[in-house]
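All protein chains but one are shown in place.
Labels run A and B following the written order; every chain starts at residue 1.
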Amino acid sequence: MTRSGQRNSIDRRSLLKFSAASGAVLATGMRAPAIAQSRAVKLGYVSPVTGPLAAFAEADNFILANFKEATKGGIKLGNATVPVEVVVKDSQSNPNRAAEVAKDLIVQDKIDLMLVASTPETTNPVSTQCEIEEVPCVSTVAPWQPWFIGRQANPGGGPPAWTGFNYTYHFFWGLEDVIAVFTNMWGQLPTNKSVGGLFPNDGDGNAWGDKQVGFPPVLEKLGYKLTDPGRYQNLTDNFSAQINAFKGANCEILTGVVLPPDFTTFWKQALQQGYKPKAASIGKAILFPVAIEALGRDGNNLSSEVWWSPSHPFKSSLTDVSAKDLAGAYESATKKQWTQPIGFVHALFEVAVDVLKRTPQRGDAKATVKAIAETNLDTIVGHVQWNGAGVPPFAAKNVTKTPLVGGQWRLKDGNKYDIVIVDNRTAPIIPTAGKMEPIG
Amino acid sequence: MTSASASPPTAQFRVAVSTPASLGLAAVGLLLLVGLVALPSVAERDLIQDLSFVFYMLALAQCWNLLAGYAGLVSVGQQAFVGLGGYLLFALTIFGNLDPLLAIVLAGVVAGLFAIPTGLVVFRFRGAYFAIGSWVVAEVYRLVFAQIKQLGGGTGTSLPPSVSNGVAGIDWVKTLFDVRAPAARDIITYWAALALAAGTLAVVYLLLRSRRGLALAAIRDQEATAESVGINTVRTKLAVYVLVAAMTGMIGALIYLQKARISPDSAFAVLDWTAYVILIVVIGGIGTIEGPVVGVIVFYLLQRYLADYGTWYLILLGAIAIAVMLFAPQGIWGSLQGRFRLALFPTQRRLERADVSGDRT
Partner (left out) sequence: MAGLLDTIIQGILLGGLYALFAAGLSLIFGIMRLVNLAHGDLIVLAAFAILALGSGLGLDPLLATLLALPVMFLIGFGLQQILLNRTLGHGLLPPLLVTFGLSIIIQNGLLQGFTADSQRLQAGAIETASINLGGGVAVGLIPLLTFASAVIVIIGLNVLFYRTALGRAFRATSDDLATAELMGIDHHRTFALAMGIAMIVVTIAGLYLGMRANFDPTIGPARLLYAFEAVIIGGLGSFWGTLAGGVIIGLAQTIGANIDPEWQILAGHLAFLFVLVLRPRGLFPRALD
C-alpha cells in the first residue's frame, strides 16, 4: 500500500456530499474509509452489453447468476473465507468507453483483478489501461494476435520490437490455429486451391490478412493461392469489386473475418452475381445462430471455426457441470440457442476464482500476477496454463491457447441451423459429428 | 453670462462590461484555481481522474460553444481535430521521441495548420450544409488515418508504458506526493487538463471582450449587416475556426495521452467528441461562457451515477436532450441568467448612465 490511503484525503463521494451541502469545493481533514479486514474480493468485468457487439454479452447475466450461486458462500483464501463481488461495466461497444470504465474499476472500485471479454475493441483498451495501472488482467474471446500485436507501439515492427506485458494475460486461440482448422477442412474437399480473402480494415481483419503473421504466408506454404483485393471498411454496401476479383481468379474457396451484416450483403450479392465457392470458411460473421439464420436457406454448409460447443468434452472447475449441461441450462433459462461465448465467459470466471484462491495476499498485484502465471486449470473450454505451448517466444509469457476445431452449419427443419463439427485434426479430443460437405 | 450650474444636467453614457458580481468573482476564481492546482495533495486518485474528465470535456465544450454559440458555426465535425490531436500525440511521442507534454502543444499547432485548408472547404457551406459538410470532412479524416499502417491502420495502437509514464516531471511528482507512477501521471494529466480548461476559458473570455468579439456577435446576429459595416466575415470566422481547431487538437492529444490507446473509430467518434459536447453546451446554455461549466457538471453527474443502467441511461440522456430543447432552450444557465441577470463572465456591452450634474468645465 502507498501512503496515500493514510494521508488526509478526500475521495469523490465525500467531496460530492460536502459540496452539495455547503457549496465549497475544497475540504480537508476527511479520511477515506478504513479498509476493513473482511472486505470482499473484487472482480471487475468489462463487456459490451449495449451497442453493435452486444450479442457477445448476451449470456453475461446467465453466467453471472451461475457464478454468484457458485460463490455465494465466499471463497477460501488461506484460512479465511471471503465474499466475492463482481463489478460489471458496459463498454457500450465503444473503445473510448471501455478505457474509461476500466479506469473507473481500477481507481474507484479498487478491484483486485480485471476480467474482460469479447473482440479486440473491448479487450485491448481495457488491457492497455491495466498494464499502465499495474493491475492484473485476464482477457479472452479475441484471437491472441490482435490482442498482443495490436497493443504494440509499432504493430508493424515485427518480433524484436514487440515486447511482452507484465500485468495482462490472455487465453484464446490464434490465427495459426484458425488457419490450420480452415485448411484442414478445405483439404477434405477436392478444390483448385484458389482462395479469396475478405479482410476488413479493423483489428481482426488486419491481423488475419497480415503478410507476416496472418493467412498469406501460411497459405502460400501449403500451396494455396490467395486473392486478397485489399482491406475494406466495415458496413460497406457493395462488394462487386471483391466478387469480380474472386470470380476472375476462380476462387473455389472463400475465407475472411467479416461483420455479420457485411457477410449477408456479400453473400447475397455474390450469389446474385453467380459466384458460389465450394467452401466458405468465415470468422466472426456466422458465429451466432441468429446471424446464420439471417441468411435464410443460403447459409447451409457455410463453415466456421468452433472454439466451444456442447460436445466439447470438458467440465467447469467451478460448478462441475459439463459443456453439454451448461449449454442446456442456458437454453432452458433463456429460450435461446446456445452460443460459443458462453463457455469462454464462464471459463474467465473459473480462472478468476482459481487465481484468487491461490493469492492469499489479497490486493497484492504482483502476487496475483504470479498466481495467474502459475495457473494450471482444466476449465470448461479446455486446459488453461500460461506455459508457452504453441505460442511464439515473444508472446509465450502472456498468451495461452485453448483447442480449436472446425464446424459446418447445417440446415434442419425450416429455418434453424445446427453447427456440426467436421474437422478435429487440431484437437482430436473433441469428437466430430460429420464430414465436410461442399456448398451446393 | 449664465453660470455653469444653471445649465440642465446632461446625461452621459459609458459602455460597461464588468458587473459587480464579476469583479468579486474574479478574485474567487483566482482562489479556486490555486485550490484546484493544489488539490492533488489532499485528493484521492478517483477524484483527480474524474476532474480530468470534467476539465477536458469542459474545454471541448467551451471550444464548440465559441464556434457555434458566438461565431454561428454549428459544426458536427469537431471530432476531426480531437482525433487529429490524438494521432499527432502518438506519432510525435512514438516516432519523434518527444516528451508527451511538448507533443500536446505541437499537436495543437499542427491541428491549427490543418484547419486552414479544412476551413476553406467547409466554409463553402452554410447552415445545415455546414453541419453535414463538417461531419463529412471528419469522416474523411477518419478514413485517411485508418490507412496509415505505421499508426496501426484500422486496428489502432497503444502508447507504450515507457512513453505514458515518461512524462516530464513525473519523478518530481512521485516524490512530492509520494505516489506510484500511474498516480503521478494522473496528476500531471490533471494539471494539463486544468490548464487547458482554464486556458480555453480565458481565451474565449478575452476574445469576446475584444473588438473581434464584437465582430463575432455581429456576424452571428446578422451576417449581411456585419459585412456591410466593414467586418471581414470570412476572415473573422476562419480565424475563430483555426483557433478552436488548435485548442481542440491540444485537448485531443491530452485525452489520448490519458487513454493510452487510439483507433480511428474511437478517435474520430462523432458521438463522444461532438454529440455529447453539444449536449453539454445546450444543457448548460449556449452562447454563455458559464453554460458549458454548468452543462459539464450535469453531464458528469448523470454519467457517474446512472451510466451503469445501460440502455435506460442512454434513453434518459436522449430524453434530457429533447426536454432541454423544448422547455429550456436557453439551457440551465441561460434560464437563470434571464431571470436574475447574472453574469460571472460578462461579455455583453451595457450602456450605463453616468449622470453629470452641471459643471462641465
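Everything below uses one rule, namely that contacts are C-beta pairs under 8 Å (C-beta built on N, C-alpha and C of every residue); 3 or more make two chains touch, one makes a residue touch a chain.
These figures come from a predicted structure and were not determined experimentally.
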Would you indicate which residue among A:Thr128, A:Gln145 or A:Thr264 is in contact with the undisplayed chain?
A:Thr264
Thinking of the whole complex, not just what is shown, which of B:Ile132, B:Ile170, B:Ala218 or B:Leu302 touches the missing chain?
B:Ile132
Of the candidates A:Glu69, A:Asp237 or A:Asp413, the residue in contact with the absent chain is A:Asp237
Go through subunit B and note every residue touching the omitted chain.
68, 74, 76, 121, 124-129, 131-133, 135-137, 139-140, 143-144, 146-147, 275, 278-279, 282, 286, 311-312, 314-315, 317-322, 324-326, 329
In subunit A, positions touching the absent partner:
50-52, 54-55, 58, 93, 201, 229-233, 235-238, 240-242, 244, 247, 260-262, 264-265, 268-269, 271-274, 288, 290-291, 293-296, 298, 415
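Note that in this section only the chains that are shown with their structure count from here on.
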Nearest whole angstrom, what separates the Cα centre of subunit A from the Cα centre of subunit B?
38
Subunit B touches which residues of subunit A in the complex?
2-4, 7-12, 15, 25-26, 28, 32, 49-50, 89-90, 92, 94-97, 99-100, 103-104, 107-108, 120-121, 124-125, 128-129, 131-134, 146, 150-156, 163, 200-203, 205-207, 231, 233
Which of the residues in subunit B end up touching subunit A in this complex?
32, 35-36, 39, 42-47, 49-50, 53, 94, 143, 146-147, 149-150, 152-161, 163-165, 177-180, 182-183, 185, 259-261, 263, 265-266, 269, 271-272, 304, 307-308, 310-311, 314
